[in-house]
Each structure stands twice: as C-alpha cells, then as structure tokens.
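One protein chain omitted, others in place.
All chains are identified by letter, namely A and B, in their written order; residue positions are counted from 1 within each chain.
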Amino acid sequence: MTLRPLGDYLATLRAATPLVHCMTNYVAMNSTANLLLATGASPAMLHAPEEVAEFTAISAGLSINIGTISAHWADAMLTATATAHEHGVPWVLDPVAVGATRYRQALCAKLLAAKPSVIRGNASEILALNGLASRGRGVDSTAATEQAVDAAIALAKKNGCIVAMTGESDWVTDGTQHYRINGGHPLMPRVTTLGCGLSALVAGFVAANREAPLGATAATLACFAVAGERAGSNAQGPGSFQVALLDALYQLTPDDLTTFSQLEAIHGA
Amino acid sequence: MTLRPLGDYLATLRAATPLVHCMTNYVAMNSTANLLLATGASPAMLHAPEEVAEFTAISAGLSINIGTISAHWADAMLTATATAHEHGVPWVLDPVAVGATRYRQALCAKLLAAKPSVIRGNASEILALNGLASRGRGVDSTAATEQAVDAAIALAKKNGCIVAMTGESDWVTDGTQHYRINGGHPLMPRVTTLGCGLSALVAGFVAANREAPLGATAATLACFAVAGERAGSNAQGPGSFQVALLDALYQLTPDDLTTFSQLEAIHGA
Partner (left out) sequence: MTLRPLGDYLATLRAATPLVHCMTNYVAMNSTANLLLATGASPAMLHAPEEVAEFTAISAGLSINIGTISAHWADAMLTATATAHEHGVPWVLDPVAVGATRYRQALCAKLLAAKPSVIRGNASEILALNGLASRGRGVDSTAATEQAVDAAIALAKKNGCIVAMTGESDWVTDGTQHYRINGGHPLMPRVTTLGCGLSALVAGFVAANREAPLGATAATLACFAVAGERAGSNAQGPGSFQVALLDALYQLTPDDLTTFSQLEAIHGA
C-alpha cells in the first residue's frame, strides 16, 4: 500500500474543516488553536467532566496532551478517550515529558488502554513510552531520533497505532510501513509548543482522512516541514518565525505540499 | 436617543484606563490581555474563590467567558457576577458554545440571573441563549447573523441588557434601538479568541462609559471592525494579521474611529 500524494490529505482536511476536541496543556492552548485555524481545522478546547463525553462524541477528532496535567484533567482525559474509543472518534496522544516523572508514566499507561490512533512525540518520549530506559529532561528531545526508530516501530506494533516521532528528521510508522520526512528549520525548537500543536493537527488530518491514518499523519508532518522551511527563510528569530509559520500554513496549497514534501519510504528499518 | 460620535467612547476609555476583571478561558487569556492593553484598558485575570469578590468589587468592569469552564470556575463566576450586580460593576457575558452541551446551557441560565450589562456572542450562541433550536458546533457561528437578529432583540428585551452579535456584520441592540456595524476582515475568524477578547474590551468600554452602554458597545465593535480592516490590508495570513491587529488598535485614534466606522441605525428590525 502506498500513500496518496500528500497534498490530497490537506485538500480533504480543508474541505472537511474537522472539529478537533483538544485537551492540551495551558502553554499550548492558544498556539494550538491558531495552528489549526491557519491550516484549516476547527479547534475546540474544553475539559469539564460534566460535558467532556458529550462533546467528544460529536467531535471529528480528539487530541490529548499531558503537558500540564493534574488529577481532574487526567480523569477527564480518560473519559474523553474512552468515549472516542467507543464512538470511533480517532484520537492522538502526545505524551509530553513522559520520561520525567512516575506520575506521567502511570497516566500514559492508562491512556494507551483506550487505543490511540496516533502517538506523536520526540525521541525521548517515544523511548520512555516504549518502556526503554531513557528519561528525558523535561520536554526537549535528548536522544537522537535515529536511535529511537526501533522503539517507535515496537510501540506502533504493540498498540496497533501510528507513531510519529519528530526531531531534526521526522519518522512515521504503523509498525510495518515506515517513512522519513525531512525539512523544517532550526528555529522550530526555539518556539514553544509547536510539537503540541502538531499533535492536534494530526488529529484533524486523521479525522478528515479516516481511511488513511498513516498518510494523513505523514501529510501533517510534511505540512510543518514545508511551512517551517518557508517561515524560516525570512525569519529574524523565533518571534518572526512563529508569525511566519502561521502565515505559511495558511498559504500552503495542496499542490505545494505534494511538490515540496521530502518524504522517503524506509525499507528494513 | 442617538449615539455620540464613536470616537468619543474610545477617548473616554483611554482617559480612564479602566481595570477590567477578566474571568475567561485558558485559550483567550493572553490574547485578551494584549487586546485590552493595546486599545487602552487595564486587564487583570484572577479567579480564586478566596479573592474573587474582593477583586470584582474594586474593578471598573467584569468580563465572564465560559469557554473552558469547569465547576470551580463556574462557582467563582457566580460569585463574581453577584458581586458585580451588587456593587453596580458593569459586566459582560460571553456564552461560548452555549449550544454545544447541556452543562453550558445550565450555567448560562444561572449567570443570566445576575443581570449582565452586555451579552456578546456569535449568531449560534445568541440563538441558543435565547432558547431557540440552534445547536452550534463548537465555537464557530453556523447560523447566518441576519437570521439571529430577532433572537438578539428578544434576548435584550428579556434580560434588560445590550446584546452584541458578531459575524460578517455585527449587530448591537438594547431591545429598542438597533445598529449594524460593517467592516473587519475575512482573516478574523482564522485567529483564535478574537471574539473572546472583544467581549472583554466591551467590558472596558462600558466601564469607562457607564451612562451609555449601547454606544460604548457599538464603539467597541467598531474599533475591531476598523482596526481589523487596516490589519488585513497588509497581512499575509493569520499570523501577521494578529500582530497587525494589535498595532492597529494601539494606533487607532478617536477621530479615525469616528470617521471610518461603518455604523448604520436599523429601523423596524
């Protein structure tokens, strides 16, 4: 099975403007909403136990990010992911800094039971989530992406999901097929919560392309990679980069995405 | 009774720099604070039950937005609005996505009992708040603004307040007098929480122009409409638009507002 031209997934997203229920960290909420709106999805943030199941059930996709987790939020996330699982709403797990504390590890174990469609993290997070020994320091990736590819594949197989691992190069795998995506810009790690926003955008792409979650995830990473390169070409620093990234995602056409994506199928990874 | 030239309300706001107590959603907090500071009000965000009444009582205005509501926040909002009602502090209700869940409907019913000075929402929200059958999907307006004008007028009469309904055209009514405001830019719905910030800014304008809440509300909408047009004229996308909007609100003079507002009195709406 091969992927469709990546621009097709973006065209489908824009036609559908999928409603993405985002339960994400406080740092990322505003920037995530703006990244989704710029690209063509429709974000909604809410988390109260009194309404979370009702809302997840009418959403096209769900994004779960544990960055600033606390007990009430964790409970609501478990309700939302159970609802998503029950109603067939695709959902994405972003296991922020899962290696940093035992609390995060225990919560992620519970969340995995509700069968995420996609897991999106950096190499440290993917290694930690797969039960390997890496303990990340905070939210930055300290393990080289390449070293963590085996962990990503194992995690995808074990959980029957897509795993997207981002860093200097991005990787996406369903456990059987593997792709590498190049692009982006060195300023990207100097802007906070771009990875968090990417995870929520994956939920939008997968919601709009439900029959093809692997391609939809690859297309999301490619959007960031192509738009990131463009944004970086004129940026003076992380401030102007962040502004230019939103503009570039807004301006990005499906044809551009297909033409400029640096996607490579990896055999025997 | 006619409105004063709209720039007058802005001049009064800038002279008073009213302290606006904002209890708003997590997504909107930063952008709301920046919109108020750029225009000339003084925002403060706090919500703890231990201090909320003490602070509302010394504030010039209060803004309540239920976007990321949960039980503790709802209780504190009821305390704050009761305090505002008791002390004569004007307050604005932004009933985000009130049509989406029963929890929001129940909370808004309680908040209405504390007599908001102004309600600001999109057409879906105004319809839902008025008890009509529209159920919005999330936070976007799906009902045409024009169709909801009757609901806005009814809501204003029922609650003895101003209703501001925003969309491609904005409407403002006190139940008896009605105005339409044109302007703005198609990029505005691609930037998150501009409506939330607008609601808080209405609280600032009404706080600084307490004898004239209808004109103050119209002037706030006109500020966004004029500044939005200017911001959009050079923006490359939603990133640069958001930056330009803050600059345009900061640069907007009272004379500009009076001159370039597209305000129209509507008879027999």
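In this section, a residue touches a chain if its C-beta (ideal position, glycine included) is under 8 Å from a C-beta of that chain, and two chains touch if they have at least 3 such contacts.
Remember, predicted model here, so these are calculated numbers, not experimental data.
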item: Options A:Asn30, A:Ser59, A:Thr83 or A:Thr220, residue touching the unrepresented chain; value: A:Asn30
item: Contacting the left-out chain in the complete assembly, out of B:Leu3, B:Leu93, B:Leu214 or B:Leu245; value: B:Leu245
item: Residue in contact with the excluded chain [from A:Thr17, A:Thr79, A:Thr192 or A:Gln262]; value: A:Thr192
item: Those residues of chain A which, in the complete complex, touch the missing chain; value: 25-31, 67-71, 97, 100-104, 137-140, 189-193, 235-240, 242-243
item: Touching residues (missing chain, whole complex) on chain B; value: 19, 26, 29-30, 33-34, 37-38, 42-51, 54-55, 58-59, 72, 242-251
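In the analysis below, only the chains that are shown with their structure count from here on.
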item: Centroid spacing, where centroids are CA-atom means, of chain A and chain B in whole angstrom; value: 33
